[in-house]
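One chain of protein is taken out of this complex; the other chains stay put.
Our next item is chain A:
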């Protein structure tokens, strides 16, 4: 296939973060769709590619190529090392000089697009990228429109609520001027850190914008700047100036050189370094689908030919989960961490995956990065030799960014904090959540809550999302995921309480607990079989749930664990410091303890007590037990979560219908319904009537 050739010309050096393409090259909530649903909106991608590929301007991110590889469509874009303006805003708002430069460059970009008959329709800080030299480029043409005829107008309701022009919201027909409104909002966003009405719900904003007077820039800004914003934010598009006219505005004419923007990039890097936000090189790993047909050997029998379709030698899944957990284990073995250092649960994962490390997690983040560098011998061998030793060497020195178009949330067992979480991109279109810096978990409940989110809720949601095909359902799921993300950022404690209450409620209902709890034990059995070194449980009452990673380190340990009654779980949860001790197990001697006593002790020992060497081993054992408890609980949580999700999904889908009445139906699997309706109607009725024979065969 022709695409193979192109694919080979590019080598993936580094995944630039969870949203590789998105933070560095393009920002767009596209990760929600996985390649398995690709052509439901293939036309949409095609549209984007065709808009991008017909742009040749230094103010627009340059499209290089696109190719299919396996299930995935890759789009190769120009590499822009500076990041998006939204990224840069995280280390502080911009000053007027910088905003003037950015606005001028954007106007030049818009002038070009508009002269080409293109409307961007989603101008916002997140979609403005900077090169390392400070060049400003427009990105993300996911909703851009190409007008065939200059005078035609559009009615489609697209964009991001906060930045949307009133005429777009009212769907009364709009043209190029809509982009200039969004530019005005973006200017306010750069000056204040968020767009107007950011505190409102996006849906509410949709009513606000057309109804109220246009937002104004208030505060100690120059008259020119305020006037420029006011010019952009003229409600009647007929009186709003064009890009060309705005380029003559005083505020724009006095703007300086783009090189001045390098300051912003520097500032961001400094900020990153300060929080030890070292860029861990994250290597792209081809996600291999683990869908195997039910019984492979059992082919259909056709009289003559065995199989008309030659079975192509597809790459079968090496199970990502096992590969990752081995990797995990290796990493853990490498660890030289003292077992008793204070550690915050969940944050390591957080710091790498959300790129918004809380200060509490600095230490972890650093350790994590070191670990990563040490783990060169990990099984992701295909990419092993290409790894640079310094985390920053690959930053900015590759020619272009590879954009993985649609991410598959690979599965629940995502490794070591590398999380291609689709929610990350989703947030781009729902900015208010992103502005909430995650609350530092400062209570035990909060820490547990955060961990709950990171380890259980989020992977589950991702997994479920990947398995869902219908677009409305996916949308609903994504919204749920967003809601959880927000809850986690704002109130991890709330998440904790939510689940705790749920668990106890479920356990009180016999039917519910029968449904969920035994199922969960099945899984435990199943997982237990994998690690061979694990001896069978010694006392019949105990079930061990341990990940393969723990198995490697635990070899020969007589497992001991208490049955997971909710009350006991609560005891163990009281002590968040234990959470992270799982990875220290390698250094610990096995020591069987009776479950009850260990729990009793755990309740009594304050975390500091375990600093004392003599108690380490026992502490370790206890921790293990608790860890298992927690693992188990999480399993159960996952189960329940799925159930609840289904409910919520339904509700959310309904709500969504109600909320977006004007939205065009997303092309998806609906056709199948229509088609099969047709089919049945015809076969069962039409044909019978026609031939007078009942097809009861």
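The definition used in the following text is that a contact is a pair of C-beta atoms (placed from the backbone, for glycine too) under 8 Å apart; a residue touches a chain by one contact, two chains touch by 3 or more; residues count from 1.
The definition used in the following text is that contacts and distances are computed from a predicted model.
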Chain not displayed: protein name in its UniProt record ("Mo25-like protein", "Proteasome subunit alpha type", "Cullin-1" or "HPS4 biogenesis of lysosomal organelles complex 3 subunit 2"): "Mo25-like protein"
Candidate in contact with the missing chain, chosen from A:268, A:473 or A:630: A:473
Positions on chain A contacted by the hidden chain, ascending: 1-3, 6, 35-39, 42-43, 45-46, 49-50, 53-54, 56, 66-68, 70-71, 73, 114-117, 148-150, 242, 289, 291-295, 298-303, 305, 307-309, 312, 314, 316, 467-470, 473, 646, 649, 669, 671-673, 675-676, 678-680, 682-684, 687-688, 691, 693-697
